[in-house]
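With one protein chain held back, the other chains of the complex are shown just where they sit.
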Amino acid sequence: MTGHDAVFLLVALFTGGAALLTVTSKNLFHAALFLAATLAGIAGVFLVLRADFLALVQLVVYVGAVAVLFLFGLMVTRAPIGREALDGQNRGLALAVSGTLFVVLSGLIIQSFGGVRAAEVTGPGIREIGIAIFAHWVLPFELLSMLLLAALIGAILLARRESGESGEESVERRIDFGDEPSTEAGAQALPAADTAGELPAGEPVAGGER
Amino acid sequence: MAIDWFAIAPEIALTVTALLVLLADLNLRGDAKQLVNPLAAFGTVVAIVFTVLLWGEERTTFGTSFVVNEYAVVFKLLFLGSLLAILGISWRFFAEGRYFQGEYYFLLLTAFIGMLIMPSARDLLLLFVALETVSIPAFVMAGLRKRSLYSSEAALKFFLIGVLSVALMLFGISMVYGFTGTTDLAGIAAAISAAGDPEPLLLASVMLVIVGFGFKISAVPFHFWAPDTYAGAPLPVAAMLAVASKAAGFAGLIAIAFIAFEPLAEVWAPVLGVLAILTMTLGNLVALQQRDLIRLLAYSSVAQAGYMLIPFGLARSGADGAVVNEAAVQAVLFYLVAYAVMNIGAFGVAIAVNRRTGLRSIADYAGLSARSPLLAMALTVFLLSLGGAPPTVGLWAKFAIVQAALTDVTPFGVVLMVFLVFNSVIAFFYYLKVVKTMWMDEARELDVQLQPGFNLSTVVAVLMIGTVVLGVLPGLISGATSLTSLVAAG
Partner (left out) sequence: MSFEQEYGTVAIFLIVGAALYAVIMLVNRVMRPSVPSPLKLTTYECGVEAVGSGWSQMNIRYYVFAFLFVIFDVEAIFLFPWAVIIGELDATTTPSSLFALIAMFLFIATLLEGLAYAWKKGVLTWD
């Protein structure tokens, strides 16, 4: 076992342990923090494989932005944080499915790629990646800009607070089975909120349409 | 690298339109926001012109990753035609429903940019990015009815199942790259056929990639998001998901299956054939029990995806499979064009009934023939066409699949044909149930009159006429699709 392997073993134990704690933790906030630790561990895996740019991307984007977004999302939606709050009914089935998938996939991977030594892996440096992007992958690159813009617009759209926009009715009732009220009984079945097409006169639109 | 700019002209046209729509949304106020719809339509027409001009010659650009040939042009025309139809049916719906309009049209156009790239993509990375560009705006659009809890829940289901399948697909793609050392589809096929016996991990990763596309086309068992999402999303968005998004999934699946994994056809063809059988049967059987028209259309779309998967079950690898594969791709293409015409029309009628009244269950369509005979006739034509009755185009669509199976008769092909016929019969039960309700049941009291807007009426009328005309003259489509050759051009 070389030093390289020893380092990988440490990183792998850290990452795997953090991942396990993420899915078994009873406190959602702790789970999000363990997820950040898992993502940081994966950055360590990239470093073991000598992909320093990818490790940087992982840390900056995943740990720095995505994990933070997770935490903010938990806080904004007032996610239930507490021992009894998480729904644990499907744990057995989930464990069976994911365990089977893990065993099968890792068995197949070891069978096919088991002979490759990590110490021999050399990835492209940041310079090669830069040349490759602009020499071969320009079209996906520009398409990504539209994708990012669409994600930005979509997220802002979903997070905006202006009332009076986006959707006709306002269904303010508990979801029993997640079904919309059926209209089999005719128009009476619909909730009494504003379903008519015309704009109700004089309804204040908070913030105004910008 | 020399770039053939004319080859990507349609995509550039749509991109510019999308960005202009966003700018317009920032500057328009109040009711003027509706004007982004005609702006988007104009951009779509420009893109259509460019696409038609691309017919005839094959152009390759961006290395070998982007190919425009007749196959890609037919697909692009399908997408752009669907976009025009969806723009027509969504104008009044979004203007009067007080939705965020500018953003909706921007997201719609962005999704279609991704869709335009998919049939031309010959590289796994480009295909993946295009697929994501189709999916992510769709996630947001499905949740556009922000004030309805049910709608948000439906969008969340769509999103979670979607990202899970995409994650699995990406895992499969990375494994395929690990085996073949390239992301170019033709290069992958060459590497696989040069390698001899495929390793189990390669087969597993092929299955994972199919999972990703299976979600997009709502094949069983990846279809669970479809009924709830179609019911919860705004109806034009449901139409887009049912037709355009599904067609994009098929475009990707064709590229993956018939180009990249073509040497492994003996492995995935039976799997996709079984998937086709399950999808058809489950979709039709569950649709029989639906009492809400939108959910019925959703399960019917699932079943239609099953029909379209049948040609995938007929594929064979190697030189002796070339004829069957060509016929299969052409059958899928024909069915997709016919399906787009029928299904957008059906959703259009549903929008016409739902827009002012909010009604959507089948019982509400009772007596539609008395209240609005044109809408009733249109929906009858569309539903009969979905079932496959003459003289509509649906008959020829199913016939194209049978024809593809007959080019090379195998026992499995015969089994698939039996299931196709059997399921068509089952499907007629629920289509005719709706038709009967419209024409033979008593109308209910309604205080709000149905007033479909001009655009919607035009779109529905054009699609209805198209369904019948193409049913009489199917050569209009097959003349184009028979010229397409996906496999030979590579």
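Per-chain numbering from 1; labels A and B assigned in written order.
What we mean here is this: a contact is a pair of C-beta atoms (placed from the backbone, for glycine too) under 8 Å apart; a residue touches a chain by one contact, two chains touch by 3 or more.
Remember, it's a predicted structure, so these values are computed and weren't measured experimentally.
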item: Which residue of B:L26, B:A194 or B:A319 touches the chain not shown here; value: B:L26
item: Touching residues on chain A - with respect to the absent chain; value: 4, 7, 47, 50, 52-53, 56-57, 60-61, 64-66, 68-69, 72-73, 75-76, 78, 81, 126-127, 129-131, 133-135, 138, 141-142, 144-146, 148-149, 151-153, 155-156, 159-161, 207, 210
item: Contacts of chain B with the absent chain, listed as residue ranges; value: 1, 19, 22-23, 25-26
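Here is the rule we go by: only the chains that are shown with their structure count from here on.
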item: Centre distance in Å when chain A and chain B are each reduced to the mean of their C-alpha atoms; value: 26
item: Residues of chain A defined as touching chain B within the complex; value: 104-105, 108-109, 111-113, 135-140, 143-144, 146-147, 149-151, 153-155, 157-158, 164-171, 173, 175, 178-180, 182-184, 186-187, 190, 195-199, 209
item: Complex interface listing, chain B residues touching chain A; value: 1, 3, 8, 15, 18, 22, 29-30, 33, 62-63, 65-66, 96-100, 103, 106-107, 110-111, 113-114, 117, 125-126, 129-130, 132-133, 136-137, 139-140, 143-151, 153, 178-179, 199-202, 204, 228, 231-232, 291-292, 355-361, 363-364, 444-448
